[in-house]
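The complex appears here without one of its protein chains, the remainder shown in place.
Right after this comes chain A.
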Amino acid sequence: MSKPDLSVEIAGITFRNPVMTASGTFGYGEEFADYVDLESIGAIITKGLSIKPKAGNPTPRIQETTGGMLNAIGLQNVGIEAFVEHKVPFLRTVSTPVIVNFFGNTVEEYAELAERLDRIPEVTGVEINISCPNVKHGGIVFGTDPKAAYSVVKAVREATIKPVIAKLSPNVTDIVEMAWACADAEADALSLINTLTGMAIDVKRRRPVLANVTGGLSGPAVKPVALRMVWQVARAVKIPVIGIGGIMSGTDALEFMLAGASAVQVGTANFLDPSAAQRIAGEMETYLEQNGIHDVKELIGALEV
């Protein structure tokens, strides 16, 4: 039997396989170059970028929890100027598609950043983080109000011709409503989930463990929630969905594909196994071979309920 086809297409871009690295867990790619063959993964998604450099939160910023971790990094990043000067030259050396995750404080900032990213040839596409908890906009978080989400995605859509992925927050009552809003605003694809708001307490000191009090939960502990949300959203929208949340193995990734995801992102797993994305793509290939499946696309949404 010939090698199975692992390639997937999203928004007109062909990815050699469906395994991407989740924003904030893979730096700017370079950090992992010694541990993973960057040419073997579907796409690199970079740390959330803003116009100005951002300091992030005080420490402690991370804490392990059962089967997961909490983080309150606070979107520390180098800002777009340093990104262009110091990070893009490395990214130019890899042929793997690069998707830049970004955020702003206002609709205008989102649009401005999208426009500036549009002019960088090394940037294949953009992923809008509307899940960040510190945005202004009348006190309403973009990621939890469908109207606000619509306006951000729309503004970005008008500012760039590159593929636009909207990344959804799970911290909502109705994820489908959010997905619809982003699809209506002509996002090319949706990715979900970002981290779930959580907390850890130090009983000895009777204080929260994280300086920020709360943080975002990721890792295997969130997978069932992520899978459910991907399944709900993939059935409800026509645009491709990218599944994220606790993916550690090829089997985990396949579960997301069956639930309707066209691709997946690997996050926390990169920390414990820096070659996780490459390994997971390999495990998916082995599964296809062993089960006589020629094309991974056959599995997308193939769940029987």
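Rule of thumb we're sticking to: a contact is a pair of C-beta atoms (placed from the backbone, for glycine too) under 8 Å apart; a residue touches a chain by one contact, two chains touch by 3 or more; residues count from 1.
What we mean here is this: contacts and distances are computed from a predicted model.
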Which of the following is the UniProt-recorded protein name of the chain this complex doesn't show: "Dihydroorotate dehydrogenase B (NAD(+)), electron transfer subunit", "Sulfatase-modifying factor", "Binding-protein-dependent transport systems inner membrane component" or "Regulator"?
"Dihydroorotate dehydrogenase B (NAD(+)), electron transfer subunit"
One chain is left out of this view; which of A:Ser7, A:Ser40, A:Gln76 or A:Asn105 touches it in the full complex?
A:Gln76
Quick one: which of A:Gly56, A:Pro208, A:Gly282 or A:Gly301 touches the chain that's been left out?
A:Gly56
What residue numbers in chain A mark contact with the hidden partner chain?
24-27, 31-32, 34-35, 47, 53-56, 59-64, 66-69, 71, 73, 76, 219-220, 248, 268, 270-275
